[in-house]
Every structure is written in C-alpha cells, then in structure tokens.
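Apart from one protein chain that is not included, each protein chain of the complex appears where it belongs.
By letter and in written order, the chains are A and B; residue numbering begins at 1 in each of them.
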Amino acid sequence: MSADPRRERRQELHGYIAGLCLALILSAIPFAAVMTGALPRAGIVWTIAIAALCQVMVHFRLFLHIDLSRSHRDDLQLILFSLLIVVLMVGGTLWVLGNQRAMMG
Amino acid sequence: MAYTVEGKGPSHIGIRMSNDAPPSHKEEARAQAEEALFGFWVFLMSDLIIFSMLFATYATMTHALAGGPGPKQLFDIHSAALETIALLLSSFTCGLATLYMRYDGSVKKTLLWFVVTLLLGAVFLSLELHDFIAMAAKGGVPSRSGWLSASWALIGTHGLHVTTGCIWLLIMFAQVAKFGLDPLVQTRFMRLALFWHFLDVVWIGIFSIVYLLGVIS
C-alpha cells in the first residue's frame, strides 16, 4: 500500500470509473449480440459466456478490490476455495442430473 | 509462559478508515473492522452457494416447461437491459460513497451517493416488479411449471436480497443520524457496500444465463 492517501484515493476513483465503463461495455456486448442476432447461435452463447466471466473479474478487481497483495490474501484464498466448491457443486449437479435425464428421459 | 502486551494484537493491514480517535483506539477499531469484514466475506461466500444451487436448479429445469409459456414469450430483454444498467450504476455510486467516506470523512457526500444508490436500487426493484407482473399476466406464474418455479425463485431471491440491501441502507441512514460516521458505522457501510457489489455480480449471472441464454434458446 502506498503511503500517500491522496494518490491512493485518486487511483481508487479511477478504478471505479474504469470499472463502470468496462462493465457497461461488457454488458452491452452480449445484449447487443442477442438483440441484433448478428452472430450464429453458438457465437452468441460464447459471447455471453466470455463477456460474463470478464465482467465478473472486472467487478472483483475494481469494485470489490480483490487483488494479489498480501493484505487481501485471506480474502483471495477464501474466494478461490469458494469457487472450487461452486464448481464441484454446480458442475457435479449438471453432470449427474444431465446424465440421469439422458438415461431416463 | 510468556504473555503479550495488551492492546497490541497482531497487526492488521488493508483497511482504511477516517476518524480522529487516538492511535491505540484506531488500531483496535481497525482490527475489529478487519474481523467484521472478513466475517462478512465468509457470509457472502455462503450466500454464493445459495445462489449457485438456485442457478444449478434453474439450469436443470430449462426443459421443464410442461407445456407452459417459455422464456421467449415471457422475458422482456429491454427491461433486463435497463435493470442491468440501473444496478451497475448503483454499484458505482455505492463505491463512490465509500470512497468519500473512507478518504474524506465527508458525511454529506457519503450520504448523497448512498441515497443515489438507494434510488437506483428502487428503480431496479420497480422494473423487476413490473417484469414479474407482466410475466404473470402472460400466464407465467410460478405454479405453472418447474421451469417457472425455478426462474421465479432465482430472480426473486436476488430481488429479495436487493430489497434487503435497500432496507439496510435506510437503517444505516438512521445510524448516521444518530452516531455520525463513526468507525462502527463506517465498517457497517463497508459491509453493506460489499453486499451491494456482490449482488451486482450475481446479477451478471442472472442476465446472462436466465435472460440472454433464455431468449435465444
């Protein structure tokens, strides 16, 4: 952490503004893709997925201030572990129930 | 056995707070704030699992229309876009409010931006309410099919969270009126801000998976 609060404040303010702009763009892209229907279906799906992932990262970095600095180590570990659990639970659910649907549907 | 010197726990880093308390109190308040914020992060992650399960259930139920209306008939993508913008702006103004709180200690500016946040939250909620009414009018009530149950539950849970956030903001205004922006009120605002940003992150999932993927299905 830099010692100068004024500089820090300015950086953070710029962070928020950048975050807002990026998030707006990353929302606009998938909405536009769907509304105009300019892409083939698979392309739209990928656009939505990638834009969403990018936007989540933007939010975490610029709004929730999660970064790799030491002072956020605990938070970061927590989030990464939660992500692992979410992947296990949601991925597992989709796999298992999808499989059952295929077997019995 | 050796003892530690009281009042000087392990040093905590990473939290900034503006207040005029003497340094030792400042240190203590900081430590407490750190603990409270970490605890809140843990809560958010637990809440994230709730949303994950709602998403997973939703995803397994996309075929469960049971002959009822589907996303194409029910979802208004323009309204979803407006909601997205409202929530995103509110996240931004919420961030600004904490910025003024933490660096400037300015009650006026902090409150101003939090009020704007509240208003944007209200805009979001009324748009959402409007969506729900429109859906119901087209026969898309939650008891119509498994898919509708799952969508109402997912979107509704998010909406309920935003409502909670709005009520929490109102309570915080009362706290500011009573205590000013003292350290405890500040940590509570920080937790509220985390909550608010978190809800915006969940919304990304909702507009992408439910609305956008829904209407192209």
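The definition used in the following text is that a contact is a pair of C-beta atoms (placed from the backbone, for glycine too) under 8 Å apart; a residue touches a chain by one contact, two chains touch by 3 or more.
Keep in mind that, in the parts below, contacts and distances are computed from a predicted model.
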Chain left out of the displayed complex - its UniProt protein name, from "FAD binding domain-containing protein", "Electron transfer flavoprotein small subunit", "Sigma-70 family RNA polymerase sigma factor" or "Cytochrome bo(3) ubiquinol oxidase subunit 1": "Cytochrome bo(3) ubiquinol oxidase subunit 1"
Chains in view touching the one left out: A, B
Chain not shown, touching residues in chain A: 74, 81-82, 85, 88-89, 92-93, 95-97, 99-100, 102-104
Residue numbers in chain B that touch the chain omitted from display: 1-4, 6-7, 9-10, 31, 34-35, 38-39, 42-43, 45-47, 49-50, 53-54, 57, 60-61, 63-66, 68, 142-150, 152-153, 171, 174-175, 178-179, 184, 188
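By our rule, only the chains that are shown with their structure count from here on.
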Distance from chain B to chain A - Cα centre to Cα centre, in angstrom: 15
Chain A to chain B touching residues, read off their complex: 1, 5, 8-9, 12-13, 16, 19-20, 23-24, 27, 30-31, 34-35, 41, 44-45, 48-49, 51-52, 55-56, 59-60, 63-64, 69-72, 74-75, 78-79, 82, 85-86, 89-90, 93-94, 97-98, 101
Of all residues in chain B, those that touch chain A in their complex: 13-14, 16, 38, 41-42, 45, 48-49, 52-53, 55-57, 59-60, 63, 77, 80-81, 84-85, 88-89, 91-92, 95-96, 99, 103-104, 194, 197-198, 200-201, 204-205, 207-208, 212-213, 215-216
